[in-house]
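Before any comments, here is the structure.
A single protein chain has been omitted from the complex, and every remaining protein chain is retained in its original position.
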Amino acid sequence: MKNKNNIRFVQGNEACVEGAIYAGIDFFAGYPITPSTEIMEHLATRLPQKGGKFIQMEDEIASMGAIIGASLTGNKVMTATSGPGFSLKQEALGYACMAEIPCVIANVQRGGPSTGNPTHVSQGDVNQARWGTHGDHAIIALTASNHQDVFKITVDAFNMAETYRTPVVLLLDEVIGHMREKLVIPEPGEIPVVERLRTSVKKGIDYHPYLPREDGRLPMSDFGAEHRYNVTGLFHDMWGFPNNNPEVVSELLRHLVDKIENNVHEISMHKEYWMDDAEYILISYGSSARSAIHLARNRRSRGVKLGVLELQTLWPFPTEMVKEKCAGAKAVIVVEMNMGQVVTQVKNAVDNPQTVFLANRIDGQLISPTDIKSLLRMIQGKGV
Amino acid sequence: MTKQVFNFKDYIRPRFFPHIWCPGCGHGIVLGSLLRAVHELGLDKNEIVITSGIGCSSRISGYVDFHSLHTIHGRALSFATGVKLSKPHLKAIVPMGDGDALAIGGNHFIHAARRNIDITAIVMNNRIYGMTGGQFSPLSGLDKKATTAPYSTIDRNFDVVELAKSAGATFVARSTVFHANECKNLLKKGISHKGFSVVEILTQCPTYYGRKNKEGDAIQMMEGYKTNTVKIGSKKLEKNPDLIQRGIFIENTDIPEYCEAYDKIIETAMKGKA
Partner (left out) sequence: MAKGKTVKHLIDKEWCKGCGICIHFCPKNVLEFDKHGKAKAARPEDCIACKLCELRCPDLAIQIIEEQEVEHEKQE
């Protein structure tokens, strides 16, 4: 029996905060922006209660800088934003990729480009999460369609940030962020929490902050501890010092990409609904997935073999898994609220890209089961 | 104060020397003054985090044997704010050039001052963008030549001291690399000051600023610092009010330091008063 005190009726943004607290967040820096602001508002209250630190910075860029600085002293850190702020953070996000600094960036998506549609839903930042910062790099981006999962993937985001020494993007959306529903806070230990891996190298012995262990992980040393090393956004050697030797450059870039792309099986998370015998598959994520699941439940009751593959890891894209799951399908419909961002990845993954269709909505309104049903019926040759 | 004799090799990463700065560049003198200040304060190298941005000035962080954070252009103060607030016992030192401090980083500069967070900002003012090859900066001032002002500048310059004062910095000082000893003493005071401290150091860029503006080589530029600057309130100012004043302009210990103020927030929050 669950402890009743652990049951809440909250916004998705609060579920994200609860997940962050559960994961052990120590430090948050942010700048107010709709529809993510509740994350920072709640952390302003919650963090000092557990001895953590919260700071409202002068802008989005400074917030990203501050969390990177705080991560280096050994803290679990996070910032939260939405499209325009996410754009501003990109340079520092790339810095965190290059310097391998664990941090979590929540982007509660709204309509874009530019100021766009601040109080309405969109999933238009999927590709920005992947390629927003300049240069080759890899990134982890997670998403969820309900508050229990928002909690879970927030913990996962902190865990992955520590495990892979990388920024992790939480791609929420306005509907998830602002909608209220039930959240049951798991008991301590129910979801594993990954702590900062610190070096065991003793004082006086040469410590290499950028030399991966055999398992690929890079133990860190806190700023202020006995190992003094350099952190830079330039290509660097295993001590963190700038180096543009062609071998060092190519090896580091490969490492930055491989540490994520080679671990797709570990990072990739998804959920399946009625997939066992599905002839038609809806692939969706975030709040769109709620409509996809609703429609599938409805169609199943009428005998249509419709399944849903809900993606929780968008980047690195789970190409192999999607290919395998869609292998026998008559048609695949990608349900998303943008002009077609994940659908491109799905077409790239499956054997028959001509059987992949896009059901989307780009007007700031949540895509409805009816929107998807219209397309499904056309594909089935039943007419709208 | 330590009794040990100062040897800069105790504080640098010698394998990166000779440094990348041009012959006669004043930045190396700033580096020397900083190391002496750290030595005379008897600071533990493990307690110091030096955070820099991008440009000639930012290379200081790689040369010193402290925890060093070489960040992105203009944002060093925001990274340092994260370091300092998360671990307030660490000494945060942020050397910056003209652009880092007052162009791309101007917003962070005034807000760090407003918060009075205990960071020492060293503004290495050479009145030019050196790393990119001699473009004018917000500290160049009127009627100066630069690659991006071939007909001379029409942009006025900031007065770093006045700006820092009005933004709320609680320690503000100015010196020049000619006055290297004074420079060291002001850095010592700035680093010891509990709150946001700004030490502006005039430092020559003979390669770009000096050459473009016919101010001569490094030696002539340093002679200029000797003749064009005076101690605060010097009588010479009566005759020549354009002389640049050196010394401590503000030293205010009455304003709460940001990290200490936040500790009180934690105390309140833990009592459940929120």
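Which chain is which? They are A and B, in the order written, and residues in each are numbered from 1.
Keep this in mind: contacts are C-beta pairs under 8 Å (C-beta built on N, C-alpha and C of every residue); 3 or more make two chains touch, one makes a residue touch a chain.
In this text the structure is predicted, and so the values were computed from the model without any measurement.
Student: Determine which of the presented chains are touched by the chain that is not presented, and list them.
Tutor: Taking every chain of the complex into account, the missing one touches B.
Student: Out of B:25, B:77, B:94 or B:169, which touches the unshown chain?
Tutor: B:25
Student: Which chain B residues touch the hidden chain?
Tutor: So the residues of chain B touching the missing chain come out as 7-8, 12, 17-19, 21-29, 31-33, 36, 177-178, 180-181, 184, 206, 217-219, 222.
The working rule: only the chains that are shown with their structure count from here on.
Student: Roughly how far is chain A from chain B, going centre to centre by Cα mean, in whole Å?
Tutor: Spacing between the chain centres: roughly 38 Å.
Student: Per the contact definition, I'd like the list of chain A residues that touch chain B in the complex.
Tutor: Those residues of chain A that touch chain B are 26-27, 29, 45, 48-49, 51, 53, 55, 57-59, 61-75, 77, 91-92, 95, 222-226, 228-234, 241-242.
Student: Inside the complex, what are the residues of chain B that reach chain A?
Tutor: That would be residues 13, 16, 45-47, 49, 51, 61-62, 65-72, 75-87, 89-90, 107-108, 111, 262, 265-266, 268-270, 272, 274 of chain B.
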